[in-house]
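Next up is a structure, given as structure tokens.
Note that this complex is displayed minus one protein chain, with the remaining chains in position.
Moving on, here comes subunit A:
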Amino acid sequence: MVAVEEERMLRLAEQCLERAKSFMGKSTAPLDVSISSSSSPGQSRPHQTAVLPSTSPKKSGHRRVLSDGGGEPSPFLPPEIFQKLQTVESQDTSKRELTPIEQASRLNQKLKANYEARLARLTPGQAYQKTSLTLSLQRQMMENLIIAKARQDALQRKMEERRLRLQEEANRRFAASGAMTAEDQEQRSLYTNVLEYEQDHDWPKLWKAKIKENPDNVTLVPHLVSYLLSQSDHPLVKLLKKHQASRSSHNLLHLVLFICLCEKSVDHTETQRKPTRTVSSSGQSFSTDSSLSHDLHVNYDEDDVEDVEEANPQVTVDRENSFEDLEQFLTQLDWAPPHISTDDTTSDLETKCDHLMLDESHVQELEMRALKEHLKAVVKDIHIALDQLLSLCLLSFECLNTASSKDLCLASIEEAFFMPLWSALLALFRKVNREREQAFEASMKLYRDASPEDVGVTSKLFPQEPCLQGSYPYESAVQELKLILKDCCPQRKLECIVRTLRQICVCAEEYRCLHESNSTPTTAAIGADDLLPILSFVALRSQCPQLVSECAALEEFIHEGYLIGEEGYCLTSMQSALAYVESLHTGGTHLPAQTLI
């Protein structure tokens, strides 16, 4: 009796094992059921759940399971199904985390391996135990799958609800700011994107935790921001790219505006029945512009503009706007009294192109005014863009919202922002500051071989006897200053100016010691009275008129926190020295200080 019972149990166990094996190799058809909805044909899961609880160690239950048999969904999902699953849930492709069904399958595979190992250890006489093991394996695997399916469904629902919830969260976050402006709205939607991104990616959480653990470690902040900026699908990076694209199109717009202005002013003069000028003559007047406009044409050839416009409809829109602006601008001018400037900058310009008629210099004046307006708008846009980027960054990582971290954060963002833009931006600044650069160049030529004494450096602060061959006083500072052209971000350029001034102080100290070696030390350290003449000398020797525009641009983009500190002081001193150099060729009679204020 017992033997018969044992035999039966053994057979049962064998059947179970067989079935389990057959599941493994089974076709994918019944498996899809487990992924798709429960309304699939054949064995719907609710039915099975009804059956399974009864398959507890009761013998009667065993039979029922057996008789029930057939194509239940396999507890294991073959790899190809996994792939299918993952592609179906495309929103999870970037996610490292496994879906509940995947997790369940992994778990089931482990269970199976475990089961097989235990089965192998069993002696043939333990058939009953074998059966119960098999059954409990089946039950566990089934349960795992069912739970996984339920979780998967719940997850799906949650994903749908998530966007809504995040939207609300963003709304709450911004509710404090009172009335909604368009910018707030934009910021809000950007923040929603960030929240969404953070749900799909783990690294922001990890970084936040890291910073929380080491609040005093300032080196973490630049690392975080540079990591953030390397994540091309992060909303912040997308925003950055968007701003950069619009900035470069802005610069193209500038050129377009420039060209229209030529044509427009021709029309303008004709309708006024003034001496007519041909388009070619106006073209000539612009081609006589200094080398600066050539720079610009190298960067943005007219053909290039056409190409880009064809490729990018955005620019065309801008162009239309520029026409409107221009129209408005010109109508204003119609009512303005004839604009004949008496300041010496104009006379300077006139002597340079005295073959041109008065209204041509008038056109140039118009051009300059338009350029200045444009530059102002560009600068403002850049500030707005940077503000937006910074606040989004701080919203994304609240841990960065401390005074010191914020500065570091902004520095990193600025660097990424300006890197591709600086050369185009500088071209614009150079165009606007053309006259100042020309003045600088004139002084530079006049004072090519000047000694420090010629620009007012006290004799104590440079060596009297000629230096080593080919070198001159303060050469190391001049070399340092020249490096400013190589950097592409305001912050770095500013640091370069600071280094230059420090180097000047080092040199001055050295030279003074040379003088005082034979006498008792008398004077105190170097103050502004000494510094400015030396700095002027260094600027002269650097032979880069471009410095004028570089500093003008830095002035616009210097970080507010630096205005009052060493950086601000150095930039201010540099500006003063440059202005002094500009005035040198006129005998120092007038300083263009007004242009700096």
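A few remarks follow.
Note that in this section a contact is a pair of C-beta atoms (placed from the backbone, for glycine too) under 8 Å apart; a residue touches a chain by one contact, two chains touch by 3 or more; residues count from 1.
The rule is simple: contacts and distances are computed from a predicted model.
Per the UniProt record, the chain missing from the shown structure is "Ras-related protein Rab-21", taken from the list "NADH dehydrogenase [ubiquinone] 1 alpha subcomplex subunit 12", "Ras-related protein Rab-21", "Gamma-secretase subunit APH1-like" or "Proteasome subunit beta". Annotation: of A:Glu373, A:Asp454 or A:Glu509, A:Glu509 touches the absent chain (contact as defined above).
Across A:Lys21, A:Lys110, A:Arg163 or A:His383, the residue that sits in touch with the chain not pictured is A:His383.
Set against the missing chain, the residues A:Asn114, A:Asn401 or A:Ser471 yield one that touches it, A:Asn401.
Subunit A meets the missing chain through residues 97, 100, 147, 150-151, 154-155, 158, 162, 166, 169, 172-174, 176-177, 195, 198-199, 205, 383, 386-387, 390-391, 394-395, 398, 401, 403, 456, 501-502, 505, 508-509, 521, 524-533, 560, 563-566, 569-570, 572-573, 575-576, 579-580, 588, 590-591, 593, 596-597.
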